[in-house]
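This part shows chain A:
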Amino acid sequence: MQVSYYPGCTLKTNAKNFETSALAVLDRLGVTAQELEDWYCCGVCFSQASDNLMQQIAPIRTLVKAKESGNPQLLTLCTMCYNTLKRSVEFIKADEEKLETIHKFMDREATRFYGDEVDVIDVLSLIKQIGLDKLKEAVVKKVKNLKIASYYGCMLLRPKEIAIDSPDDPSIMEDIILASGCENVYFPFRTECCGSYQIVNEPDIVKTRAKKIIGSALKNGADLMVILCPLCYYNLDEVQAEIRKEDPRFQTLPVLYITQLLALLLGLDLDIHDFSLHSVDPRPVLKRKGLL
Partner candidate 1 sequence: MAKPKVAFYWCASCGGCEEAVVDLAEDILTVTDAVDIVLWPVALDFKKKDVEAMQDNEIAVSFINGAIRTSEQEEMVNLLRKKSGLIVAFGSCAHIGGIPGLANFSNREEIFDYVYTKTPSTMNPAKTTPQTNTVVDGYELEIPEFYNTVKTLDQTIDVDYYLPGCAPPPDLIMNAVMAILKGELPEKGAVLAPDKSLCDTCPRNDSKPEKLMMNEIKRPHTVEMDPEKCFLAEGVICLGPATRSGCGERCINANMPCRGCFGPVKGVSDFGAKSLSAIASIMGIEGEEKMTDEDIQKLVDQIADPAGLFYMYSLPSSLLRRKVMK
Partner candidate 2 sequence: MFDPKIVAFFCKWCTSAGADLAGTSRMTYKPNIVGIRVMCSSRVDPEHILNAFKNGAEGVLIGGCHPGDCHYQSGNYKTLKRITLLKKMLNDLGIDKNRLRLEWISAAEGKRFTQVMDEFTDEIKKLGKLKINQL
Partner candidate 3 sequence: MTKKKAISSRKLTSEDADQLHDISGVNVYACYQCGNCSASCPAVEFMDIPPHLVIRLAQLGFIDELIEAETPWICAACITCTVKCPRGVDIAKVMEGLRQIVLRRDFEHINIREIDKKLREKLPQIALIGNFRKTIL
């Protein structure tokens, strides 16, 4: 099976570990993720202004490239990218007139994209599509009692037109975790925002959020937290170190991309992991549970 793959900016820089682990896991599961030859920044945040058509051009142009690649599905790892691309598709599908205008701006593109030709898919949905049984079979390292807190963040669940699962009570991550042989830890803040880009000039918001989210996961007994979004990752991992600096009593929780955990469980080459990128070192837990 082959899908097109759109990395987006952060996956090539700060979130290298996400990309390498995800591609390796998919490869093991029999999926080739073929990176688009040409791709642009998605624009990061879907523009919510109804008159701001310029902002739709970047995502639509990427989708044009995806259509040209010939694969029916376009994989995004970063959830921001998923959200922006998917919502752009919904946007143009809902309004033919705006689609026309956007096309007019892209007069140099040979291909036109109408909305239904390429399906934008996130990595969780892709794994579910491959089959949880297949994932189960591929697991080589059986762990005992490894308690995982799955953190969804916002961008895969909201707004509901593009949600991959119930916005209030999703289960897709837990299903994958269960299939991979780990235990799920339920914590009530798994779908709540980490503070997002407010980290840049309102870091207090993020710190408050991180404390709440991490604290709740720890309270419910998590050994590790898995996430999907490079920004959530920063806000929940990097920020923990900062909170710790301010408050030495603050208990930390290692955060991994879900595909990093899966890569370990599938017994993939340890060289793909660069644990130095983590500010809360996950290695002690991983060693304790026999994954390293």
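Regarding candidate selection, all candidates are chains of the complex that A comes from, given by their letters.
The working rule: a residue touches a chain if its C-beta (ideal position, glycine included) is under 8 Å from a C-beta of that chain, and two chains touch if they have at least 3 such contacts; residues count from 1.
Computed from a prediction, not measured in an experiment: that's the story for all the values here.
A.B. asks: Only one of 1, 2 or 3 touches chain A in this complex; which?
C.D. replies: Only one option touches chain A, namely 3.
A.B. asks: Spell out the residues on chain A that touch candidate 3 in their complex, using ranges where they run on.
C.D. replies: Counting only chain A, the residues touching candidate 3 are 8-10, 13-15, 41, 43-45, 47-52, 78, 80, 154, 157-160, 163, 167-168, 192-193, 195-202, 204-205, 208-209, 230-231, 233-234, 238.
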